[in-house]
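Note that one protein chain is taken out, while the other chains of the complex remain in position.
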Amino acid sequence: MGNVLGIINLINEKPFLKELTQHRCMASVPFGGRYRLIDFTLSNFIHASITKVGVFTKEKYRSIMDHLGSGKEWDLDRRNGGLFILPPVHPDEKMKGDLEHFYDHLEFFQRSHEETVIISPGYHVSKMDFNDIMAKHKADQADITVVYKDYHGTSVEKPIYHTCTFDEEETVTDIELYTSPVPGEHVCLETFVISKKLLINLIINCVGNGEYDLIKDAVKANLHTLRVKAYHFTGEMPFIHSVESFHSGNMAFLNPEIIRSNFYDSWDLYTKVKHEAPVNYGLSSKTSNSLIANGCEIEGVVEDSILFRGVKVHPNAIVKNSIIMQRGEIGEGAYLENVIMDKQARITKDTVVMGGFHPKVIKKAEII
Amino acid sequence: MGNVLGIINLINEKPFLKELTQHRCMASVPFGGRYRLIDFTLSNFIHASITKVGVFTKEKYRSIMDHLGSGKEWDLDRRNGGLFILPPVHPDEKMKGDLEHFYDHLEFFQRSHEETVIISPGYHVSKMDFNDIMAKHKADQADITVVYKDYHGTSVEKPIYHTCTFDEEETVTDIELYTSPVPGEHVCLETFVISKKLLINLIINCVGNGEYDLIKDAVKANLHTLRVKAYHFTGEMPFIHSVESFHSGNMAFLNPEIIRSNFYDSWDLYTKVKHEAPVNYGLSSKTSNSLIANGCEIEGVVEDSILFRGVKVHPNAIVKNSIIMQRGEIGEGAYLENVIMDKQARITKDTVVMGGFHPKVIKKAEII
Amino acid sequence: MVNKKWIAMLLAGGQGSRLGELTHELAKPAVSFGGKYRIIDFALSNCTHSGIDTVGVLTQYQPHLLNAYVGKGSAWDLDRNNGGVSVLPPYQGKNGGHWYEGTANAVYQNIHYVDQYDPEYVLVISGDHIYKMDYTRLLQSHVAHGAHATIAVIQVPWHEANRFGIMNTDTTDKIVEFEEKPDQPKSNLASMGVYLFNWKILRKYLIQDEQNPVSSKDFGKDIIPKMLADGSSMYAYRFDDYWKDVGTIQSLWEAHMDLLGKNPAFSLNDQKWQIYAGNANHPPHYISPGAEVKQSLVNEGCIIYGQIDHSVLSYNVQVGAGTTIHDSVIMPNVTIGKNVTIERAIIANNAVIEDGAVIRPVKQSDDIILIGDRQKIFTHI
Partner (left out) sequence: MVNKKWIAMLLAGGQGSRLGELTHELAKPAVSFGGKYRIIDFALSNCTHSGIDTVGVLTQYQPHLLNAYVGKGSAWDLDRNNGGVSVLPPYQGKNGGHWYEGTANAVYQNIHYVDQYDPEYVLVISGDHIYKMDYTRLLQSHVAHGAHATIAVIQVPWHEANRFGIMNTDTTDKIVEFEEKPDQPKSNLASMGVYLFNWKILRKYLIQDEQNPVSSKDFGKDIIPKMLADGSSMYAYRFDDYWKDVGTIQSLWEAHMDLLGKNPAFSLNDQKWQIYAGNANHPPHYISPGAEVKQSLVNEGCIIYGQIDHSVLSYNVQVGAGTTIHDSVIMPNVTIGKNVTIERAIIANNAVIEDGAVIRPVKQSDDIILIGDRQKIFTHI
């Protein structure tokens, strides 16, 4: 594409994932045995040949800086374009909204040669074809294209999703902010296509008027003056808004068809390379319906689980329906069920940890 | 060397350079026609084969992030090691001192494989041979080596320098904080060699005792329990602590001998490559005793001055004893003397700007 | 792996023997140009600006410097994980090794390289021309015409047309005839050596041509005429900006003179189309009191005490006091002493010109003087 600037907007992240986002932003949460949530959006950008990406960060972004590094793994270590991490400019003041942050970095937009901007959050687990979205945006001659998906998740208690309605020509007629959608409702994925020129104008005007919220003040408020079109995203995508939905969103990948469609079919998912050795299965290992990343050493039983890189399962340990993040270690004879274990945590010999409907979260580097 | 971790400590920068540091940290101030101050320390690290560098930033560090990018120009875009920018972890709280910031990033030190740490500020304009400093550190069997230089600058009004005294075996006996040195006094360059293990211990102990200042609480307070040795740096280095000394420090480079010793002699000074064309001298140009960077177009008169990349001097304009930073433009018939012009500023036709003993500073993008 | 819409194959194999001593130890595309660049920089920068991120550089003659210079490609933003720049030398397979025999054969031997990106189009360019060209326009024209091949052409003076490959076209720019260096040219549209092909079609012709025992395996002499003869849909794309083949000392010197002046025939200082160069880390240059520099391009790293007029100075050139340089090209790392006179000359890399030397043609109409690499000149020449 070459003419599109990709923006990953981490400003509006909510603390849905509790302990998992205690020391990292949501975009940086590990997912799928080997990835961070942000890898999905970044990879989608790459597949659309977007070569300039700005990541607008708010807080707890050190792990995202570590993860992204020079951008080499995403081929974004470029002289022209490449990866830009844009931290808050006034860290000592409370940020009023994403538009304020965009305004503080207005030069970044102004100096970019790209004519079109795609804005997306950093936590969507999806394979989204931005070339197709762009094509519709052009064909529609839209000012803004709003990407939506029919809600299919379990019902949410708190009103956290924005839903949109549109007419038969897919012109967006309304956006309802902070709702609890029922299945089938059109959830706005906070993913937009917009010309850079219009975006800059909207940023300047809104901030000038003391308005700081992209979706509310720039998009919704202009539905009747701008040509705002909807794009229906029909691909796979779990709605992640709680520890439970994070767990089930991971577990959905325990399915060769889903694995194939997300990881193969010439749609590589890029992430940081760690040079771990192939998984070493011992004589007493027993693994079933699980996704196992490299560097693991398995001597116990692993069922219906996802093991990140470098996890050790000692003999007679049993891991069921759990997510074990990087360098976790399960001691001899331990029993885990319905658990999400953050990085570098360790379960000692013969310990039993069980979650119920709410998976039990074991914190980073915790020893139980 | 391979076994040394380089730390550039931007925490203790003072606002000496007024307008020039209004929107950037001191390490990021342009110098010498083409460089930023931090380039000198980074290049010194490279010449000592240091391949892992942490830059501890405090505020106004966006331009340093822009400048360093992926670290590619300094060959620091590495999987193992490379460049790490370490911003404040608690941006909403006032930082108590550099040791607090080191403490917040203790994992960075702990996870590094390197056994020795060199800590340096980001604003020294010097060619410093860290291999030689390391060799003395080893030969001395020192716990800490403190690099000092004999003061040679003009007298400073405010007490801003730390001076050290030592015995005949160069064992440091005292460090006097915040002094106004007279020529010949030993100014501590806030550049230290220390084992990583000892540094980690000092950080943990000091912070545990509510002490947060590296030179005061970790070095000075331990002069009698640790083996602290002095290293005499005898190379060229301007003391920069004001707009005047910044100006004169630049002007010292209008000397082929200084240029040769700083930029040649197989001691490349690395900086961001900008792909500017060679300088275009017009028919009416007259240049004398000046340092001119690529991308300039000169049709007027330039004397005793330093022109950064992409500066335009129109016909009949006169530039004397001035520093014109990147993309500055001097209109037809304008006259400049004793001026420091920040990036992208512009002097309109026939305008006269003169500084006196205090060079006049023209702000970034200002139009006069 | 993301497939590529188009990739470029850059022919950098030629010795460029008409450049004499300049190509003694390096391939023509590696010759210095414009005070800062090497000739190949122009084609590589054109690729980058045109959004082509995969470039195969076909090289055979003295490839080391070119190899080291291109390196991992970061100067041109071609250090990509998928694609980027690859230097492609000859190789040995199961049946032994083959040096590249002609331009078409060089691409033929690297069919597998092209195939791995499965591109729709392949751009074939050469590494020895000075020009700034947006290849995307060529591509647009190619697609609009539904062509099998599109050849970039430029109008040359009629009296020079017999030195070029000439395209005869109909009113829609469809090529009806191609004549290599015709005695009686019917048109003055010269091939610039820039070809865009549909890869599937080119691939077929390359394989076919390889089996022809009398073919010289060259794009201009064999592939293009054969495609035309077969009635392929081939179009000319007219380019009307600066383009120069710098294959001789004279033309290399002329191209340098074209860089000078207030509105030069060819400007290097174009912020929208920068020419990227490798190893571009040198300090600002220093102009001493008493020096005089006019109508000239001076690159970084120079230290100038003398007088420079209407000349191009590359990096790390030192010019002593009392020295005058006119209408000349000084390549990198040249040291020029005091009271030297240089006129209408090209001084190659690392030469040393001692105090008092005089380097100029006897008559103004004589050929440009060339001082070769690393030569040391003591006095008159």
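The letters A, B and C name the chains in turn, as written, and every chain counts its residues from 1.
What we mean here is this: contacts are C-beta pairs under 8 Å (C-beta built on N, C-alpha and C of every residue); 3 or more make two chains touch, one makes a residue touch a chain.
Everything numeric here is computed off the predicted structure, so don't read it as measured data.
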Thinking of the whole complex, not just what is shown, which of B:75, B:150 or B:174 touches the missing chain?
-> B:75
Hey, which of A:24, A:47 or A:72 is the one touching the hidden chain?
-> A:72
Contact partner of the left-out chain, one of A:184, A:278 or A:356 = A:278
The one residue from C:67, C:216 or C:375 touching the chain left out of view is C:67
So which bits of chain C touch the chain we can't see?
-> 24, 60-64, 67-68, 71-74, 79, 81, 84, 86, 88-94, 97, 99, 112-113, 116
Residues of chain A touching the missing chain are 32-34, 72-73, 254, 256, 259-260, 262-264, 268-271, 273, 275-283, 285-295, 297, 306-307
In the complete complex, which positions of chain B touch the hidden chain?
-> 2, 46-47, 49, 72-73, 75, 77-80, 266, 268
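In this text, only the chains that are shown with their structure count from here on.
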Comparing B-C with A-C, the busier interface by C-beta pairs is B-C
Just by CA atoms, which chain is the most central one?
-> B
Compare the CA centroid of chain A with every other chain's and tell me the farthest one.
-> C
Rounded Å distance between chain B and chain C, as computed from the means of their C-alpha atoms = 40
Would you kindly tell me how far, in whole Å, the mean C-alpha position of chain C lies from that of chain A?
-> 46
For chain B, what residues touch not just one other chain but two or more?
-> 72, 273
Considering chain C alone, which of its residues make contact with at least two other chains?
-> 74-75
